[in-house]
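Inspection log for the structure reproduced underneath, given as structure tokens.
Removed: one protein chain of the complex. Kept in place: all other protein chains.
Per-chain residue numbering starts at 1, and chain names A, B and C are given in the order in which the chains are listed.
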Amino acid sequence: MAIKTNLQAVRDTLMEIMERYDNVVVMGEDVGPRGGVFQATRGLYDRFGPDRVIDTPLAELSIVAVAIGMALNGYHPIAEIQFADFIFPAFNQIVNEAARYRYRSNGAWPVPLIIRAPYGGGVSGGLYHSQSVEAFFTHVPGLYVLAPSTPKDIVGLLRAAVQVPDPVLFFEHKRLYGLVKGEVPDDYYEIRLGEADIKRRGDDITVVAYGLALHEAIKAADKLSEQEGIEAEIIDLRSLVPLDLDTIYESLRKTGKILIVHEDNQTGGWGAEIAARIAEEMFDWLDAPVMRLGGPDVPAVPYAPPLERWFLPLADKIAGKMRELAEY
Amino acid sequence: MAIKTNLQAVRDTLMEIMERYDNVVVMGEDVGPRGGVFQATRGLYDRFGPDRVIDTPLAELSIVAVAIGMALNGYHPIAEIQFADFIFPAFNQIVNEAARYRYRSNGAWPVPLIIRAPYGGGVSGGLYHSQSVEAFFTHVPGLYVLAPSTPKDIVGLLRAAVQVPDPVLFFEHKRLYGLVKGEVPDDYYEIRLGEADIKRRGDDITVVAYGLALHEAIKAADKLSEQEGIEAEIIDLRSLVPLDLDTIYESLRKTGKILIVHEDNQTGGWGAEIAARIAEEMFDWLDAPVMRLGGPDVPAVPYAPPLERWFLPLADKIAGKMRELAEY
Amino acid sequence: MTKRQKRPSDELSDEQLLEMYYYMVLSRKLDERMWILNRQGKASFHISGIGHEAIQVAQGFAMRKGHDWYFPHYRDIATCLILGVTPRHMMLALMGKEGDIFSRGRQMPEHFSYKPAKIVSVSSPVATAIPQAAGTALASKLQGKDEVTIVGFGEGATSEGDFHEGLNWAGIHKLPIVFVCQNNQYAISVHVSKQMAVENVADRAVAYGIRGVVVDGNDVLASYDVMKEAIDRARRGEGPTLVEAKTYRPVPHSTADDDRSYRSREEVEAWKKRDPILLFEKVLMERGLLDEAKKQEVLDRVMAEVDDAVDYALNQPYPPIESAAEGVFGDSPLVKWSKKGTING
Partner (left out) sequence: MTKRQKRPSDELSDEQLLEMYYYMVLSRKLDERMWILNRQGKASFHISGIGHEAIQVAQGFAMRKGHDWYFPHYRDIATCLILGVTPRHMMLALMGKEGDIFSRGRQMPEHFSYKPAKIVSVSSPVATAIPQAAGTALASKLQGKDEVTIVGFGEGATSEGDFHEGLNWAGIHKLPIVFVCQNNQYAISVHVSKQMAVENVADRAVAYGIRGVVVDGNDVLASYDVMKEAIDRARRGEGPTLVEAKTYRPVPHSTADDDRSYRSREEVEAWKKRDPILLFEKVLMERGLLDEAKKQEVLDRVMAEVDDAVDYALNQPYPPIESAAEGVFGDSPLVKWSKKGTING
């Protein structure tokens, strides 16, 4: 069992996938000799050369569009958007094109591709290097949206993602790249899209999270357990679309209380959909209101350290909300 | 009291606004001599000439970007996106730029502008001339999002929108352009952003809607009242951001039951946020689960007439859900 | 006197020339019928290729059918017919009927798609296909295949960022691709002079280090020459070409348009004298390949096909309602849905 960081998990799995599948190319800004600004593609260029590790022009629209074209013509491209904040120039190509190609052609022209993008705050990135953008895509039928937060999940989900015949958005929390270390099984495994993972067991309340919020929620839960005897069950979504309602509902049947935490702006975030589903389908099981803790509704994470901390879903803030829920 | 269609309401109010405010320009594809593909700008070019009614290149990104620049330099532009489906090329300019300008400059550089876009199905527009796109924008702090559905509301909200010092998305349901006729008071009035309107009184259930869904919900309510004695209170949001929770909550305190209807894909739609807010803040008032009826989760409205009807939130479908709620 | 250089079109056989003529007429008559069906309330929408048939037929004949990649302009009825789409297919799509091979009634008419002919699915947002076409071309090149990608669009679409980015990629990677702009001088109502400050779309090629060529898009043989050369060059690895076919749309933008507000009847009438079918008939007559009897023969054949297609399509059902919910994602054992029917299960 190897111990890896999230970043190593991404890098090693990309390497493995490119070895395994001839038709996978990696493309994006600075993914070549530079190995990506976060070094997620380091070593790929030396190993596979410029035909399979393509430094693109500085143009996200066409990074995605060219990936779509390559997907139509036999490839399974893995495109990198350098920061999730810069995915919007490609929005039309992702939403109107990639997501709709299969449906609009009645299945004739699927576009299997992966778009990787580092997202999230906590790296002093300010308004434009910290954004969480997943909710723009979870609303779009035709897109898979993944947000794994541990090395093991990154490996298993990336291996699966490259085998599904449709576009996948693969969001990697950049603050966790070097921060999170974890075990990666030596034996080959895959993780199916749409399977959440219970990262901590507990009977009092259920907490649903992903990304930095997941790790902070675990910290908060451990503290609350120690100090106040509140036992939280922490569900790591890993996959946002498909959403594993089965696992969420099962936990909720046990606890009767649920909190959804994410870093993305709370209003209209993915947590809203999860809360709405629960409110409709689990009404009789609820012992307390469905609670959410999302990012404040300001335009992304500010730069100055205290302001950035104010924005982020850190353990103390989550613990406060968990306590409120437990005491309800 | 004049009787106008929704389309006339848009057109007459644009004319009035341009008379009233020298610094308003109208810009977009075919808005000039052609008067817009829906004729919403008919007559403006003849009246105000090419300096204030600007036929743009076929390029949504720069329609919005140029509008931003003009807003920085003294204008209050009203940009038209010909169909809401084509707003995505401008997504980066709207979300990363227009919405964030004020905040990122600590108030120094606000960008007052309006983006008008016809949206919605029911006109045989198929996948790319029928989309509802509001939920992509209601998630973005810094944007006002309006969706009035009657002539009176269109007039009052457009008059207000052009006076707020920030970007406003103004969505007009294209199926309603000619379909809906209604009274417009002769005396000048404005409608504040963030005020919903109760379009029908009732004590049994609350229905929240906007757009085509609103008018279909009213039809459904009238029928249910006549045939089954169920009295629905119908709240027309008109303004999506700000969201008038006060009015929604007040009605809910009376009925204890609520249904949210919209045409946009249900998953991750604006209804999710509304449901989530209710589920959290009105938990003790709920006599039934918060219900939603949104568009099916396929990539937009199909073209063939029966498939299109299948997608739309028509009265029968809404009545079914209302009955389910009333009987809960 | 310098000897006239041999042109690609000189190699076309008499049969081929007459086939080109046949496709121009077939496309035109289908198209005219579609307008009528719309006016009769039997089709909600139609966007027309009338007046654009010369460049469309030219490119259809210059491509290697089923081998080259083709992203059509939405007006390219004639090209699609050449590549294997039938009049029945066109009419089924027009009415959104079961059997519509483009989208099974999901998309508006003229949103072509036909995998066996490598006709890639057309979407409505203009220009999006241009950088995608750079993608298929890049894939062909990297795989060492001698496929060429052809992508069509109007001059209005060249204002979108997509155009710039697609041509930029093509230039950087010297891709086997031909960009075909049908410059009909209007984007709905907006004249090309409000779309760009240069005379020719083809003048933009230089910004990307690629070839640009202007051709009379109403002259089918001239268009063929240019298209054939561009495609051959691309296939030989000599890089991309931006072809600008100057043409005109003598009808409104679509059945939803009224063009009287933005251009004079005189302008339209003047262009009708340069109708590509008229021009080609003159050539064929001069070459002794066509006379009135032969014209009538072609017309009869075409009208029979058009009538058949209309009858057939009118009698087909719409796709079943259940079909609308299907096929958002492909099946995969690696995906687990909590519940069926919505994207989130």
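Methods note: a residue touches a chain if its C-beta (ideal position, glycine included) is under 8 Å from a C-beta of that chain, and two chains touch if they have at least 3 such contacts.
Worth saying up front: this structure is predicted, and the values here are computed from it rather than measured.
Within the full complex, the chain left out of the display contacts the shown chains A, B, C.
Per the touch definition above, the residue from B:D12, B:E29 or B:E97 contacting the chain not shown is B:E97.
The missing chain, though absent from the display, is touched by one residue of B:M18, B:L224 or B:V241; that residue is B:V241.
In the complete assembly, the contact with the undisplayed chain comes from C:I210, out of C:C181, C:I210, C:M227 or C:V328.
The missing chain, though absent from the display, is touched by one residue of B:A9, B:V26, B:L44 or B:L61; that residue is B:L61. Mapped onto chain B, the footprint of the missing chain covers residues 25, 51, 57, 59, 61-62, 65-75, 89, 92-93, 96-97, 100-110, 141-142, 144, 160, 163-166, 190, 192-195, 241-246, 273, 277.
Think of the hidden chain as still there; on chain C it touches residues 159-165, 168, 171-172, 174, 194-198, 203-204, 206-210. Panel shows chain A; residues 29-30, 32-35, 37, 55-62, 85-86, 88-89, 124-129, 265-267, 296-299, 302-307, 310-311 of it touch the chain omitted from the view.
As a convention for this text, only the chains that are shown with their structure count from here on.
Centrality by Cα centroid goes to chain B.
Between chain A and chain B the centroid-to-centroid distance comes to 31 Å (mean Cα coordinates, whole Å). Centroids of chain B and chain C (each the mean of its C-alpha atoms) stand 36 Å apart.
In chain B, the residues that touch at least two other chains are 85, 88-89, 127-128, 265, 267, 297-299.
Of all residues in chain C, those touching 2 or more other chains are 103, 106-107, 111, 123, 125, 161-162, 328, 343-344, listed in ascending order.
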